[in-house]
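Removed from the display is one protein chain of the complex; every other protein chain stays in position.
Chains: A, B and C, in written order; residue numbering restarts at 1 for each.
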Amino acid sequence: MNTIGNIFKVTIFGESHGIALGTCVDGCPAGIPLSENDFTEDLMRRKSGAKGTTPRKEDDIPQIVSGVFNGKTTGAPITILFHNNNTKSKDYSQLFDHPRPGHADFVARIKYNGYNDFTGGGHFSGRITLGLVAAGVIAKKIISPINITAKILEVGGNSNIEEAINHAIETHDSIGGIVECCVSNVPVGLGEPFFGSIESEISRIVFSIPAIKAIEFGAGFNVAKMTGSQNNDNIISADGKTETNNAGGINGGISNGNDIIFRVAIKPTPSISIAQNTYNLKTNKIEPLIIQGRHDLCIALRVPPILESAVAIALADLSLINKK
Amino acid sequence: MNTIGNIFKVTIFGESHGIALGTCVDGCPAGIPLSENDFTEDLMRRKSGAKGTTPRKEDDIPQIVSGVFNGKTTGAPITILFHNNNTKSKDYSQLFDHPRPGHADFVARIKYNGYNDFTGGGHFSGRITLGLVAAGVIAKKIISPINITAKILEVGGNSNIEEAINHAIETHDSIGGIVECCVSNVPVGLGEPFFGSIESEISRIVFSIPAIKAIEFGAGFNVAKMTGSQNNDNIISADGKTETNNAGGINGGISNGNDIIFRVAIKPTPSISIAQNTYNLKTNKIEPLIIQGRHDLCIALRVPPILESAVAIALADLSLINKK
Amino acid sequence: MNTIGNIFKVTIFGESHGIALGTCVDGCPAGIPLSENDFTEDLMRRKSGAKGTTPRKEDDIPQIVSGVFNGKTTGAPITILFHNNNTKSKDYSQLFDHPRPGHADFVARIKYNGYNDFTGGGHFSGRITLGLVAAGVIAKKIISPINITAKILEVGGNSNIEEAINHAIETHDSIGGIVECCVSNVPVGLGEPFFGSIESEISRIVFSIPAIKAIEFGAGFNVAKMTGSQNNDNIISADGKTETNNAGGINGGISNGNDIIFRVAIKPTPSISIAQNTYNLKTNKIEPLIIQGRHDLCIALRVPPILESAVAIALADLSLINKK
Partner (left out) sequence: MNTIGNIFKVTIFGESHGIALGTCVDGCPAGIPLSENDFTEDLMRRKSGAKGTTPRKEDDIPQIVSGVFNGKTTGAPITILFHNNNTKSKDYSQLFDHPRPGHADFVARIKYNGYNDFTGGGHFSGRITLGLVAAGVIAKKIISPINITAKILEVGGNSNIEEAINHAIETHDSIGGIVECCVSNVPVGLGEPFFGSIESEISRIVFSIPAIKAIEFGAGFNVAKMTGSQNNDNIISADGKTETNNAGGINGGISNGNDIIFRVAIKPTPSISIAQNTYNLKTNKIEPLIIQGRHDLCIALRVPPILESAVAIALADLSLINKK
């Protein structure tokens, strides 16, 4: 299930330490200008390097392999490759037998009978989201003038982000965070009952991003404490604008013309340098695990462009379906 | 998009005030005992009648139309019908022009160019979940011995549920709530990277249930405030059991053998008897709307069996895929 | 896999001798006039009664259960039911152990571990095509002004159809036939590379019609004997009209604006009253089988409206995809 979408179909492939990873984007309309440069901005935003992100440096240079001709999309599938060149696979060899808490090491070993590529997290690595971001760049062009902006609300429970990062660095621990996404210029009518509600389509792809554990639309969990008269958004114009936006721009699973708003919770990076007492499948004992390797200290910092891409992909598909 | 699933495919159809509504369940293995009686318990749990639920009474008697022979499933699609008999369509005629805040009235009118069946909410009615519950009964049999239990944690911000309902009745307002779902006896390995994570598949179908606005797995939004050393669940046995369960039974999108835990927020019923100032598309003015008709005061009360069904359907599909 | 289509999705359900059978059509645009009367013509054409068809008489009255409001489609799924009322299940009980040659009796028993509904052929009965014809009526409205006409070219190797039928009646044997389908007013551009060529989409659904064993487009098998200079259709106008139509209106899997032409071969009804020496799974011996029950002598006679419906469904989906 590495493909998503009905009309706009995105396939993701690759591993953290493999030859290359990328995406194949099918169902993109013909005639959209597209070049490698178009990917630079979002890829740079996703990239590590800032304080709190992994010291692993990759060029992340996209190569368009198919589907573009004379600088425009052709209607044929667009394949984009990213070649890995900075891999240190020896870092990970012990983790096959002594799986990291909070990681997919254990479940992948069982599910794939031990045949999974465990180096660098393999296909479970956050690095896979490179393909998602690349596909998102294309999706954003399709849904224009719909505009998507994600921003960090807090990390480690603190809206002063630099302070929280510094504290985490000092304590050698990782921290989580909350990212909010706002989608503006949305037409009325995106979303397909019964199973293709906007919340369904967005949450589905958003939960494919590693480390996300919660999502709430509009007033979110707060609706549980509200009354109908508090929560209902009165309509104040013929085009559906509402006085408040507790619904997060969605009624009955369909966009109502107001901004689509949602927030996600990102867990702290499970790879930490503090010793953890966890089961060793080789020795059959609970033993302290010290994780080597290079990791983000706060993945949330890198989530905004990935989240935007995920939403763009979902909305591109819903937009193309709605044109039927 | 009224069909969901890859191997176990569920189609939902019908309207609140139409002749009948129901479900068509395809991909169910042959040889599973199934009779109309099997649906009684979950349908009764979903039914209205308790304090805080709609006074509309329907028999909700399922009719198995196909796919069962000599009391067992045949491998052919199973169609289950529920005939509507207690419909009062005149209640709703005004709402086409004066759409209710918080409802799908406005978006449905725009999306379907005014051709949508607006009586009783039409295809957007919570009554459509009858088909979901029926499909869920079949799904639960497929995934046995996996066990799913949903329960109300709070309504109106109050864990004393009767008190909260009484207060809402007195104030003529509706209230929201939180429901928690626990899935036990889950084998390791359900969930399909990259886009078929358990969180993806569960959230996708859960957000097709009307009125749900948020979902969180395991520690949920709290992970954003936790450190890696707090949030990580140390593995303590060879079968993957963990000391804590902040992950909600899921790592890398795959079940890890611990209970899958998640919570959803249900908004207060948007239909309330208090006047609301909202746009009238006929008069082109903001005017007070008084909603007639029969409605739940707290939909959350009826959500547990629906939520269980949704999860069962998602897990049935993932289970059948995993057997490949 | 009882659902087909990407945007326009058709689900088929029911058994020959069950309570009811029918179809659920999802993804139909809103606002299309639709009533039970619209189905009459194609259902009558499909019906038995003519010389050479089964003596089983069914009313075949469609009941629209959902998706239509005030005489127009709503955009919600359209479910259409046909109630069975003329079933004689005792006719078929022996065939479970002594499977009929040329029928699905044996494979269904193995595939479904003996749980299949074998009465009247169950879900394998040609009666299931009622749902297909109903869905086709809707599809034809969507693709208008595209026009589809199927006609019998020959039965029993003879283009004098009445003569062939009479001969078959005299010899107590069944006969096959060839049906040709012509689709006119087709716009240029339907069909989706690589796997959604028009030939792919048409052949896929056509081969779901029981008893069809071959299909050829345009010059069909004759192309194998032709040279390029004979087979190529020279383009003679700016809108793509060609001098000849050996391609059957399709190049590179995409409609070229000329008529789409194809022919299918229908095998003789496998149920014949002549004794057949075939394996009895109960006695473990090859024994003569005399088939009771009511059967068509030449199914080909009933295929034209079914074939048209199948093609209409395929083209409705491709048309809606092409509008993206």
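Methods note: a contact is a pair of C-beta atoms (placed from the backbone, for glycine too) under 8 Å apart; a residue touches a chain by one contact, two chains touch by 3 or more.
Remember, predicted model here, so these are calculated numbers, not experimental data.
A.B. asks: Using the definition of touch stated at the top, determine which of C:Ala104, C:Cys182, C:Leu301 or C:Ala316 touches the missing chain.
C.D. replies: If we include the chain that is not displayed, C:Ala104 is the one touching it.
A.B. asks: Pick out the residues on chain B that sit against the missing chain.
C.D. replies: Counting only chain B, the missing chain is touched by 6-7, 27, 29, 76, 193, 320-321, 323-324.
A.B. asks: Touching the missing chain, which residues of chain A?
C.D. replies: Where chain A meets the chain not shown: residues 1-3, 9, 11-15, 18-22, 24, 26-27, 30-31, 63-67, 69, 72-79, 81, 111-113, 115-117, 119, 122-123.
A.B. asks: On chain C, what residues meet the omitted chain?
C.D. replies: 1-4, 6, 12, 99, 101-104, 106-108, 110-111, 123-124, 128, 154-157, 168, 171, 173-178, 188-189, 191-197, 199-201, 203-205, 207-208, 210, 212-238, 240, 242, 246-248, 251-256, 265-272, 274, 276-279, 281, 284, 286, 300, 321-322
Throughout what follows, only the chains that are shown with their structure count from here on.
A.B. asks: Averaged over CA atoms, how far is the centre of chain A from the centre of chain C? Could you give it in whole Å?
C.D. replies: A distance of 44 Å separates the two centres.
A.B. asks: Report the inter-centroid distance (CA atoms only) between chain A and chain B in whole Å.
C.D. replies: Here the centre of chain B sits 25 Å away from the centre of chain A.
A.B. asks: Which residues of chain A are in contact with two or more other chains?
C.D. replies: Expected reply: 6, 193, 321.
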